[in-house]
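The complex is shown incomplete by one protein chain, all other protein chains being positioned as in the whole.
When the chains are written out, they are named A, B and C in that same order, and each has its own residue count from 1.
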Amino acid sequence: MKRQIKKVLVANRGEIAVRIIRACHELGFEAVAIFSEADRRNPHVQLADEAYCVGRAASRESYLAIDRIIDVARSTAADAIHPGYGFLSENALFAQKVLEAGIIFVGPQPASIRAMGDKTEARKLVSAAGVPTVPGTPDAVSDVHDVQQFAESFGYPLLIKAAAGGGGKGMRIVHSAGELPSAFDAAQSEALSAFGDARVYVEKYLENPRHIEFQILADTYGNIVHLGERECSIQRRHQKVIEETPSVILDDDLRERMGAMAVAAARASNYHNAGTIECLVDRDRHFYFLEMNTRLQVEHPITELRTGIDIVHQQLKIAMGEKLPFSQKDILFRGHAIECRIYAEDPFNNFLPSTGTIVHLKPSQGNGIREDRGVEEGGEISVYYDPMISKLVAFGATRSEAIAKMVRALREYEILGVRVNIPFTLFVLKHPKFLEGDFDTHFVERFFNPSHLEVPSADEAKAAALVTAILESKMGQHSMPQTNHQSAGEWVPSKWRTRRSEIMR
Amino acid sequence: MKRQIKKVLVANRGEIAVRIIRACHELGFEAVAIFSEADRRNPHVQLADEAYCVGRAASRESYLAIDRIIDVARSTAADAIHPGYGFLSENALFAQKVLEAGIIFVGPQPASIRAMGDKTEARKLVSAAGVPTVPGTPDAVSDVHDVQQFAESFGYPLLIKAAAGGGGKGMRIVHSAGELPSAFDAAQSEALSAFGDARVYVEKYLENPRHIEFQILADTYGNIVHLGERECSIQRRHQKVIEETPSVILDDDLRERMGAMAVAAARASNYHNAGTIECLVDRDRHFYFLEMNTRLQVEHPITELRTGIDIVHQQLKIAMGEKLPFSQKDILFRGHAIECRIYAEDPFNNFLPSTGTIVHLKPSQGNGIREDRGVEEGGEISVYYDPMISKLVAFGATRSEAIAKMVRALREYEILGVRVNIPFTLFVLKHPKFLEGDFDTHFVERFFNPSHLEVPSADEAKAAALVTAILESKMGQHSMPQTNHQSAGEWVPSKWRTRRSEIMR
Amino acid sequence: MASYYITIGDKEHIVTFQNGKAAIDGSPFLYQLEQLDERSFVILIDGRSRRLVVARSAEGYDVLVDGKRVDVSVESERARLLKQFGGKRHAAHTRMDIHAPMPALVVRVEVEVGQDVKPGQGLMILEAMKMENELRAHAEARVKEIFVNKGQAVEKGELLMSLE
Partner (left out) sequence: MASYYITIGDKEHIVTFQNGKAAIDGSPFLYQLEQLDERSFVILIDGRSRRLVVARSAEGYDVLVDGKRVDVSVESERARLLKQFGGKRHAAHTRMDIHAPMPALVVRVEVEVGQDVKPGQGLMILEAMKMENELRAHAEARVKEIFVNKGQAVEKGELLMSLE
């Protein structure tokens, strides 16, 4: 059934809200932004046609306030809601209420969200469709004895995961029977506090796996295509930092088999719209379904650059009841794309989160460089939301060209006011193992040490010394903008660089 | 013969110098900038590894100072010089002197530049290779009687063009015998003052032609490929404003024939490196070779987006003696790309050139948008150089998607301090004839009228009124940055908007 | 109550502030205004969001509203009253000075001192940014004095010619 969209409420903030608002404008739709009291100056508010405050800074009082958001959609006569990622994007109740309000939900049906939202149920569902999964408990477990029993069959190491959540919360790796009881308790309590649901499940832990996911698009007529894989193994504390496509370990045959698996998994849940099937791939290139993310993914831009397909445009068109304008064989994969997530955290200092005002921001440009960003110079990185400042994406005809462009763009990127992880991403991009493509999800813990981070050369330091001395001597200090980045110098009076790393982990 | 480059002197300024410096960094080369006294604060100076002043603001004392530039290359041990476009890029003497200094010239051999630089000789050369040309005088003419003789054979209208130059200088269209003598004199004197060479040639003037050009790449082993066409018919006063690829009037057959023609033209001049074959295509889709630009072209980015090939990387690799890494059949054309050149000129006011300080510049970002720019907020648009501020480029899976992205990006683009032609580009991109693809090089003169330009709505005007009233009432006026855009208010005391257009054409 | 007369294009708006409330052309107006930096603002009026960038110009303000540029001139009520009483003074000007609109090269002077010119008649050709531009008279006048010669480089604002 076709239904024209004229106005879209974007139930999100930051870069993804900006991304979606732009797509709306390109398709001729008006865009309605919502914002919390902390975000009234933010780019997504500036860019939208209409903008409404939905509550206080804390997410649950604003970006998670289902009824208030639907009220705004109703009162502005928005005919669709795009949830972005995070927040309410995988909340089946929200999707349900949106539909009940007579509004298009730009995403899958509530039943599909529900089916994939429970990790245990999802595994059962796709297993039945012939998709390989990691050996694990078929149901959520609440008794540590069930876990011990599982371990007797499949051995250690094991992974305990929250049934409800994602992002590393409630996740524990258990290497031996002795560690199990405390790890099980900890995982349960973390799951409870993070998701309000203490259930966990247990699975065989694959050592040295690669995290590889497939993007799919499904229209409402049963047409499903995949847009190839994304290699997401470069993670820190289960948080993706660098993603690329294609993966160096996939050949055409494996890509075709995994693509077919991804399409089968989507079909099993009667899936509509954009979704991502996350897999682990072991050293022998066996792959296992991990979970399906029933929403737009943070790292979708690399797929857009490699396929030339605008995924958000397609999401909105699918939501209007349009058929996919291409079949699998029409999709031309070309070149290589990489994304670096620029986070407000200090790689010299144990990745200490960094908050404050961005007093200076000069992004990179140039051939092959795309940036998705939802904050600008003068903006705040606050404690309330995700500390991601920017997604920098590079395209090249080859992997080495894409890496070279990314390195160049990262070196040009300038931010002052908060510390950022750019030196860390440069460390990864220049590491021989990364350049060879020989890495897995343990890359960071195995190879990273702050002493490997690049620091200014002696000549660069001298230039800094000269300019600051000139400033002191000539200009006075009054006209300089001041950073309010919190440094440990405020806690202990001296030698702060050393002490900060001791005090804060 | 292979020869590794380690350091490249970029003999240019502005966006193209920035573009080339970035490519050098991506390939691991150091980049040396040159600058005039007017440009010491410019981005290309900031971005380069080394930078040297080569003279005063006027181009002939700096960016055209051949010996000074070669001296800088020698003293910095640069092993290559990239000339960009304009300035010395098509100066065979410069290329010759660079080679004589033992330095690689990133471009064709001096003989190829010379062969294509003389338009008359170039036509003879490619004609002999079977490339169709517009009927014209075989040699440069200096006597008006020769022109009259030509007109007797081929009829009016005629086009008189400078033998040495480009860019509309020394160019006259003659519609009847009566106009001929004065037009001939004017073309000669303009050619003399612009190029130091009064010679002109005459050709049949095609009415309603489209300007379509082909990008080629040729290595030093005789391998030549074309990267498809660029449609450049949207021009104002012979200056390209909007370019796109592919052209709506080319089908695969015509593209293949024109591509073969472009390769043949390049081969006829024993061409190396990147070059562009400019053609006219008439209503019956007959095509005629116009000229070959023996350098990187302003509008090369649209080809890069459609092919995924970085042309400047390839230029540098060809210059090092590498073979092309692809053959014609490896080139995957995909999607549609458009470029808008943002000029400092006022479309509301007869495109009056606008100089001054850019007090505010906020570029567009987002999926499919690329920007090549060589000036930043706080920078000057001066009278000395080209008034192009930026090249905004949009990619989409289809022509309409590319146009939609471009319109969105243009609407987001903010510049204050100088007037820019953004409203004009929006006029073109929304014109039904443009959207239908039904246009030729006369589009602007035929359809443009300043009254078609979009102006703020009543509500937008009210928002502006409110904010300025608040500023007047609350803030005082001292903290506001002031534009120094030259308005006619300084010439005549009142009614300046009307009068300006009367006074200045 | 404070009133401001705001001219945008050929429209004049009256903005009044009274007891912390704003009205435009008599209609009250609710808004939320956030200043983003020294020149950028986001304003919400009835939920409509607009970005504004404001710089001072010779005539008032150079404003971008959602990317569209407008010239805005502002007069306070007081300034307007002063002008109404004293405004006639300016009307007596008969001499008109022609200044260079930008740094340029004088390509040709098309008139001579003492020559009568008609509206639209070319006075001088300047070359700037690779383009030739003709200065034309906008009213009947006589050339009183010419201050520059062919081939001369002139700075922005430099006096070129006076008419009377």
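Here is the rule we go by: a contact is a pair of C-beta atoms (placed from the backbone, for glycine too) under 8 Å apart; a residue touches a chain by one contact, two chains touch by 3 or more.
Keep in mind that what you see is a predicted model, and the values were worked out from it rather than measured.
**Q** Could you tell me which displayed chains border the chain that was left out of the figure?
**A** Touched by the chain not displayed, across the whole complex: A, B.
**Q** Taking the full complex into account, find the residue in A:H175, A:R257, A:R411 or A:R446 that is in contact with the omitted chain.
**A** The missing chain is touched by A:R411.
**Q** If the missing chain were put back, which residues of subunit A would it touch?
**A** Touch set of subunit A with respect to the missing chain: 167, 237, 344, 352-355, 359-360, 362, 382-383, 385-387, 410-414, 416-417, 419, 422-423, 454-456, 459-473, 477, 479-483, 485-494, 496-497, 499, 502-505.
**Q** Footprint of the hidden chain on subunit B, which residues?
**A** Considering the whole complex, subunit B reaches the absent chain at 33, 40-41, 45-52, 76, 376-378.
What we mean here is this: only the chains that are shown with their structure count from here on.
**Q** In terms of CA centroid distance, which chain is the most far removed from subunit A?
**A** Greatest centre separation from subunit A goes to chain C.
**Q** If you tally C-beta pairs in contact for every chain pair, which pair wins? Let me know.
**A** Looking at every pair of chains, the most contacts join B-C.
**Q** From the C-alpha centre of subunit A to that of subunit B, how far is it in Å?
**A** 40
**Q** Would you give the residues of subunit C that are in contact with at least 2 other chains, written as numbers and ranges?
**A** If we look for residues of subunit C contacting two or more partner chains, we find 48, 51.
**Q** What positions in subunit A touch 2 or more of the other chains?
**A** Touching at least two other chains: 47.
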